[in-house]
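One protein chain omitted, others in place.
Chain naming follows the written order as A and B, and within any one chain the residues start at number 1.
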Amino acid sequence: MQDMIRRYGPGLTLIICLLVAFWLVMLVIVPNITLLEQSFRPYLPVAEIGGPRDTYSLGNYMKVLDGTVEKSLLGISFTIPVHVYTFFLTIFYSILVTFICFLLAYPLAYYLAKIVSPKSLPTLLLMLFIPLWVSEVLRAFAWWIILAFKGPLNAMLLGIGLIDAPIRWTNMGYTGVVVGLIYTYVLFMLFPLYNAVQSLDTNQIEAAEDLGAPWWKIHWKIVLPHSKPGIASGSVMVFMLSAGSLLVPSILGSTTSQWFTQTIDQWFKDALDWNTASAYAFLLLILCTLFVTVALKLFRVRLSDIAK
Amino acid sequence: MHKFRLGLSHLYMGLFLLYLLLPLVVMSGAAFNDSKLPSIVPWKGWTTMWFSEMIADQRMMVAFRNTLLVAVAVAVLAIVVGTAAAILVNSISGRLRTALYGMMISTILIPGVVIGISTMIMWTKLGNAIGTDFILFKPGLHLSVLGQVSYIAAMVMLLVLARLQSFDAGLEEAALDLGASHAQVMRRILLPHLYPAIGAGAAVAFFQSIENFNVTQFTRGGADTLTVYVFSKVRSGITPTINALAFLLICITLVLAAVYEVNRRRRARAEAARLAQARRAEAEEGIGAA
Partner (left out) sequence: MSAGIDLENVCCDFGTFRAVDDANVSIRPGEFFSFLGPSGCGKTTILRMISGFIEPTAGVIRIGGQDVRGKRPNQRPTALIFQNLALFPLMPIWENISFGLEVRGVDKATRRRKAEDLLRLVDLPDAADKMVSQLSGGQKQRVAIARALAVEPSVMLLDEPLSALDLKLRQHMRAELRAIQKRTGVTFVYITHDQGEALAMSDRVGVMSQGRIQQIADPREIYNTPVNGFVASFVGENNIFEGRAGAAAGGMAAFDTEEGRFRARLAPEAEGKPVKLYVRPEHTVLTAAPGTENSVPVTVAEVSFEGPFIAVLARTAKGRAIVSEIRNDGQATVPQMGAAMHASFAAERAALLPDASVRG
């Protein structure tokens, strides 16, 4: 702080600190504390707010356990609260999306970092950036068109004779959602991966080739371990964006593919119960944070590495 | 690398680009199909009527204007806050730095749903607590702006911080030593160095804001932004006016990308020319001094 006053003078330092304080306190900390506080209050008519029934309780959180459904997995039947079920499916499919994004992006990241000629690299990167500049809702919409019952994908598959009747892609459970999420977020995996692979000294790869290592071993032993921070940051980004997405599940999903954010949205917009919505939002925040923390621990990467 | 595997990798790159760009082409193509449903099959003939319908769509135009206003406001606020945050993080150290920096980047990871709901609840509660009807405390796009800034500022911060790390603090000292005030140092030395990053930050903030859905959805009150409007259109009765809009947006994006690329090449050439001149001067000097 002393150093800062010396460099920028007391006046500017004060302004800078106030701006940062406004951001972190008014836009981040206090809203989240309010969210937490609100989530423990019951949903009451306006007249009763502050009245005797307005007390803290875990009631909103307990609603997660309401209404069970019967499901079976690997031949074992069990009953599970519907919101808990939604939540686990959201997490599961987000992980699946993250994994597929990694599989798609890794070869490409390696190609961009180590194979392509430096002259065409900027142009390629620019082309890859274009979909990022097109808004998310339009990217989801594009797939809505493609996957439509009478859409081009079915038309094409019918045309080449792969299928006999058109398929309702968006009604096949989470298929549409997963396809949409991958398309929307794969670039968030690609760029961190590309940065990580690019920072690897090419001599290391050549040395390994020279020593006779097969290509898969070079990737397994040299490129992948080096790219760990990139893998971690890309995975965290894709996972959080997928789990937190409301647009893609709403556009490409169906009644058979409820996403947890949609449940929150229904509490907030349809039931107008902000308090329960807060409780659910807070659950999402906590569990996602927990998930990311565990993932970072497993990969031995720090949060500050992600930002690179 | 084997010829075969090299060929395979080129093929993969090509397929990936196709995968990324084809959906956009399909979407754009549907804008010209004379069909009530947005699709390219079956093709019912060329038309530009969806463009004229789009222009006639008053609600879309209002949403478009709203989107631009929100995006500009977000960009301005995020630049100011993000730049201040980058300067702060860059000039402190130790545990305080780690804590502040961690908190800043964690905002990027907070789900938009959470940001939206928490922003909405806090400002309306604050309004109730003070007992005011002042517009700031009601749902509306201004809350969308605040909610979006809460995480977009972190992106600007990261961009500016990266640029700050290549800044030679000696330049600040040199300017102070020559008699500049702190404000003059900021205006003439530090900020000019940061302008490229601030410009990039403004672009990122602008585009992030345009495409934001989650935060806006929960804070907007009754107002529309383009994203929200497109979303509601997609969910209810779709007409290909959305495709017409998408086509125009993609064209704008392409033009911007092209301008950026041309600009980048020109600047790289100018910089190379300057360095060549320095090398020539260096060589002459070697002869002169000997």
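Keep this in mind: a residue touches a chain if its C-beta (ideal position, glycine included) is under 8 Å from a C-beta of that chain, and two chains touch if they have at least 3 such contacts.
Since the structure is predicted, the reported quantities are computational estimates derived from the model, not experimental observations.
Asker: Need the list of shown chains touched by the one chain that isn't shown.
Answerer: Over the full assembly, the chain not pictured touches B.
Asker: For the chain left out of this view, which of B:Ala85, B:Ala175, B:Ala205 or B:Val230 touches it?
Answerer: B:Ala175
Asker: May I ask which residue of B:Arg97, B:Lys125, B:Lys138 or B:His193 touches the chain that does not appear here?
Answerer: Going through B:Arg97, B:Lys125, B:Lys138 or B:His193 one by one, B:His193 is the residue touching the chain not shown.
Asker: Which parts of subunit B are in contact with the chain that was left out?
Answerer: 168, 170-171, 173-181, 184, 188-189, 192-193, 271, 274-275, 277-279, 281-282, 284-286, 288-290
Everything below uses one rule, namely that only the chains that are shown with their structure count from here on.
Asker: Nearest whole angstrom, what separates the Cα centre of subunit A from the Cα centre of subunit B?
Answerer: Averaging C-alpha atoms per chain gives centres 18 Å apart.
Asker: Would you mind writing out the residues of subunit B in touch with subunit A in their complex?
Answerer: Where subunit B meets subunit A, its residues are 1, 5-6, 9, 12-13, 16-17, 19-21, 23-24, 26-27, 30, 37-42, 80-81, 84-85, 87-88, 91-92, 98, 100-115, 117-122, 125, 146-147, 149-150, 153, 158, 169, 172, 181-183, 185-186, 207, 210-211, 213-214, 217-218, 226-227, 230-231, 234-235, 242-243, 246, 249-250, 253-254, 256-257, 260-261, 264.
Asker: Which stretch or stretches of subunit A touch subunit B in the complex?
Answerer: 1, 3-4, 7-9, 11-12, 15-17, 19-20, 22-24, 26-28, 30-32, 34-35, 38, 104, 107-108, 111, 115-116, 122-124, 126-146, 148, 150-152, 155, 183, 187, 215, 236-237, 240, 243-247, 250-251, 261, 264-265, 268, 274, 277-278, 281-282, 284-285, 288-289, 292, 303-304, 306-307
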